[in-house]
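Quick notes on the structure that follows.
Every protein chain but one is kept in place in this view of the complex.
On to subunit A.
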Amino acid sequence: MTTLTPVLSRNWDRPDSFTLAAYRETGGYQALRKALTMEPDAIVELVKSSGLRGRGGAGFPTGMKWGFLPKDNPNPRYLVVNADESEPGTCKDIPLLLANPHALVEGIAIASYAIRSNTAFVYVRGEVLHVIRRLRHAVAEAYEAGLLGRDVLGSGFDLDVVVHAGAGAYICGEETALLDSLEGYRGQPRLKPPFPAVAGLYASPTVVNNVESIASVPSIVANGAEWFTSMGTEKSAGFGFFSLSGHVTRPGQYEAPLGVTLRELLDMAGGIRAGHELKFWTPGGSSTPIFTADHLDTPLDFESVGAAGSMLGTRALQIFDETTCVVRAVGRWISFYAHESCGKCTPCREGNYWMVQVLERLEDGRGTEADLDRLLDICDNLLGRSFCALGDGATSPVTSSIKYFRQEYLDHLEHGGCPFDHAKSTVWGGGR
């Protein structure tokens, strides 16, 4: 049986958990002191050997990303933290920043020292006002305590941290779109290569990491790589947040070793809401192909989820019971992708626009069976052909839902509309 491993969330039940004083009482900033006595490259090696993989969805090894910065580039280096959490279902970084912003600030200080950066940015989505206040407050406290700014803790290392609020654009979670946005432009993705490590912010060497990735670094520095790899699986080391939402008895954040299963998590969360059963779920946000009850025992690590036909993504487990219409769910997700497509590339801009039309008529019972092939054809022209992962991700709910629930699409045609009573899916309608 897998047990929970609260690390980043372990102090969240203190009412003052977001303050510097409280963070210090639970061991905060000791890792930074230790890091500042180490060679920067030794920290990069430590993070490499911990096997920490990016917690923002793609799962790229964090230490390797740091190691890609060219040694001979004379430009300043930048650390940019991606706090633009917007993937539907994903809700881990925002509560982390609300309750424990110093974990990120300490991680930023260590990571910046390791990659020899003197300026770090946190790009936080704009639609979370109190989180932005808390983060800015933590940064101000850290400056005042000599943990940021000139000569951090007397080490001779200087670091400035800028908290930058976004303005509402899902695409800015894509790292190169984020950089364009941070430079003051429309947030549209850049062609890669060059990768940000070579030409990122202001065409300088840049590391872009997710909030949870950076916030995990202090624990690795404090406790060692072996401690980290004692959790999780061989290729998916460590712990992470598993965010349960939807038709589950106790939705919320469950910090567990990678490789935990949905069955185990549901046991801890009180199961599917009373009187109902699991129908489908996303393992890592709306851009990851849906799973069904057949995948309850799939270990939620990068490899196992991939082998089962989906992606671990952000571990955003959106859970839907039998009252939920999968056609409605997918249609709504595609409306989201159509709305958030930046318009730069044709497959994504047009493909999502047309998929919205087709899904609407299917949901209303005005479609035909050929529309399912049409959707799959559009997906063929999107997946691998769009400029960035937004377009790829949009195909996930469509192709996976047709794979597992083809008959449900056809039922809409036979029924002349949606056969589900949507009221039964609601929080207040479920009991009736």
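As a convention for this text, a contact is a pair of C-beta atoms (placed from the backbone, for glycine too) under 8 Å apart; a residue touches a chain by one contact, two chains touch by 3 or more; residues count from 1.
In this text, contacts and distances are computed from a predicted model.
Look at the chain that isn't drawn here: its UniProt entry, checked against "tRNA N6-adenosine threonylcarbamoyltransferase", "NADH-quinone oxidoreductase subunit E", "DNA mismatch repair protein MutL" or "Phosphate transport system permease protein", names it "NADH-quinone oxidoreductase subunit E". When the full complex is taken into account, the listed residue touching the unshown chain is A:Ile94, out of A:Leu46, A:Leu69 or A:Ile94.
Listed by residue number, the positions of subunit A touching the unshown chain are 1, 3-7, 9-10, 12-19, 76, 85-91, 93-95, 98-99, 119, 125-130, 132-134, 136-137, 140, 162-170, 181-187, 202, 219, 222-224, 226-227, 230-231, 239, 242-247, 250-256, 268-269, 286, 316, 318, 320, 324, 328-329, 332-333, 336, 339-340, 342, 422-423, 425-429.
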